[in-house]
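One structure below.
All protein chains of the complex are present and in place, except for one that has been dropped.
What follows is subunit A.
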Amino acid sequence: MRRPMAASAPNWLHVDTEDEVRPQLTTLSSCMTLSDVQCDGYVRLLAADISLDDAAEEPSATLKVFRGLKLKQEQPLPGIPTAIESLYIDESEPKTPVIAVAIAESVLFYRHLKPYFKYTIPAQDSEDLELEVWRKLPVMKQDAHPALLESLQNIDHAKLSRKSQRLLQLSEEEREAFITTHRDSAVGRGGSIVAMCCLKRISSDANPPSHLVLATDSGSVLILEPQGFNLVFEGKTCADETAVPSLISVQGTYETDFCIVVATRNGGVYLLRKTQSEGQEIFKLGTPLTGLLLLPIDQTIIASTMDNRYLCYSKRGKLLYQVPLQELPVCILPLPMTHLGLTLVAIALKGGVVKFYLQRYLVDEFALSETVDAMLYGRMGMEDHVLTLVTQSGDIVVKILRRVSRFDPKPGDLGNKRSGSDHSSIVDASILDKPKKSSIFVEQAAREKQQAKATYGSFQVELWRLRLTAARATIDAINSSESTISGDLTHAPVKLSAEVCGSGPAFRLYLTVQNLSTFKMASNLVVLLHADRRHYTVPQTLARLPSVLPGVPLRVDFEVVAVLDPMDKLPPASLSPDNSQIRVMLMKAGQAKPLIAAAVSMPQSEAAF
C-alpha cells in the first residue's frame, strides 16, 4: 500500500486527545449530525451510540452529545435509529435547531434535547389474510396455530405488519405469550423509515428552514414539513413493489426544484424530481451499493459498490467515470469546500485508508489503524472544516482541514495510475476539462471538411435569403403605414397614440394625434375606425380632425361597445385575443393611402349586468 502522499505537510490536522479518556462510539454515518443544540454558536457533535452487545438483552441506543470530544449529555432512545438529522423548522429568532431521529416508522423530534413531537408515517392497509389470521389466533386452540402461521409465511414478508413479522421470528414457547399480549393491537403496516435526509425549503441564508425527506421500506418517498407535520410530497421509488430503498441523497430546495436519488437494496438507482411522483430508473448495478451521493455542483451521482468500484453517473444514467478501489468502500461522504469552490468525495476503505477524490482524481489520502465505519464533515465547535471519523472499535478521530490546504489533481500521479495508451489524454483532461466531442460533432466536422465549398455556398444562400426576407418585411411595414408615425415625406409627420379606457362592454378609445413637425401644419386629416362587426360596435367610425398645429396634441375619443351574446352575456366564440383589434387609420382627405394604419388591441370585455 502506498503511504499518504506528502506526509510532511498533511492537509488534515489531527486532534490529539492522548491524555484524556477517549469516548467510545458505535454508530453509522447517518446516525451522526452536527448541531448548535445549545444555540450558543458552538456546534456540537450528536450521535446515536448503538450498543449491540451480546450481554444486553435487546440492542439499545443512546443519543450522545459531544462538546469537542467531551461527552456532555446522553439520552436513551426508544429504539435503534436509522438516521439523525438536525434542522431548523422556522425562521423565528433565536433560531433553535430541532433534532429529528428516525426510529422504525416514526420520527422523533427533540428540541433543546427534550422530546418535542413524534410523527408516525401513515399506515398502509394490510392484507386481508393477515387480518383474518389475527382474528383467529387468540380464539383458536394452540394446535391450530402452526397452520395459521404457515399461511402468514406465504405472504410476502415485506407486506406483513411488524407484529406478524416479530411473531414469525419467535420460538414456539414465546409465541403464546406474544399472541395474548398483542391480540388487541392494530394490524397496521407502517413502512419503516430506512433513510432520512434534510431538504432546504429555500436557499436564502445560512440556516434556512428545512423539510425532511423520508424513504420507507415499502418503497415510498415522503417529504415531511416539520412545522405542521404534514406530508407535502409523496412519491414511489419505482413501479416495482419489491424495491426497498436503502440510501437516499437529496439536492436542491423544496420551493424551487429538487432531486431525490434513491438506491435500492437490489442495486437499482432511481431519480425523483419535484414534478414527478414516481422515480425513473437511472442505472442498475449487479452488486449492492455501499454509498450514494448526489453532488451539488455538477449534479452527478456518485456510488460506491461492493465490487470495489467508485462510479460516477450523470442524471441520465450515463457512466461518466469509474475508479477501481483497492479495498471495499465502507462509507462515502461529500466534503463541500465552499472556500475552495469544490466538493471532494471522501471514501473510507476497509483496512483504514481514507481517500479523497476530486471527481476521478485522487487528491489526498491518509490511513488510520482500523476501518472507518462512519464519517461526518462540517462545522464543529468553532471550526468550519472538521472531519469526524468513527472507527470500527469505536474510537472517534477528529481531523481539521488546514487553512492553507489546496486540493489539485496531480497530473504526474494520474499518469502513473493509468497505464498505456490513454496516458497523454488524461493529463490533458486534468489541465482543462473540455467537454467531450460527440459523434455527431465529429461527423459534422468531417463533412464540412469534405464539402467545404458546398457548405459555404449554401450558407451564403441562406444568409442572403434571410436578408431578403428582412428587407421585404421592412418594405411591407413602410408601405402598409403600420406604424405610429406617418412616413410620408411630402406631409408633416404625424404621430398617433391610442388608449382604451373602461372595463367593458362599453369602452372609450382615446386617440392622440400629434404633429411632429416644427413648422408645417397637418390639415385635412380624417380618422377612420374599422372593427369586425361581429365583435365590436362603433357608433361613430369617422371623425374629421381640425388642423393639427405643431407641438399641440389633439385628443379625440370614440365609443366602442363590445358585442355580447344577449342570452349568456358572453362575447362571441369567434373573438380571440388575436383578433380583438380595432384598426385605426389616419388619412388625408383626397388621398387613398392612409398616413398611419394602426391596430389597437382591445382588452377582454367584462360581462354586462
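Everything that follows uses one rule, which is that contacts are C-beta pairs under 8 Å (C-beta built on N, C-alpha and C of every residue); 3 or more make two chains touch, one makes a residue touch a chain; residues count from 1.
One rule holds for everything that comes next: contacts and distances are computed from a predicted model.
Student: Determine which name in "NEDD8-activating enzyme E1 regulatory subunit", "Glutamyl-tRNA(Gln) amidotransferase subunit B, mitochondrial", "AAA+ ATPase domain-containing protein" or "ADP-ribosylation factor-like protein 6" the UniProt entry assigns to the undisplayed chain of the complex.
Tutor: "ADP-ribosylation factor-like protein 6"
Student: From the list A:400, A:485 or A:563, which touches the chain that is not on show?
Tutor: Result: among the candidates, A:400 touches the missing chain.
Student: Among A:16, A:156 or A:568, which one touches the chain that has been omitted from the display?
Tutor: A:16
Student: Determine which one of A:81, A:252, A:381 or A:409 touches the chain that has been left out.
Tutor: A:381
Student: Extract the touching residues of subunit A with respect to the undisplayed chain.
Tutor: Touching the missing chain: residues 13-17, 20, 41, 68-70, 339, 380-385, 398, 400, 402-404.
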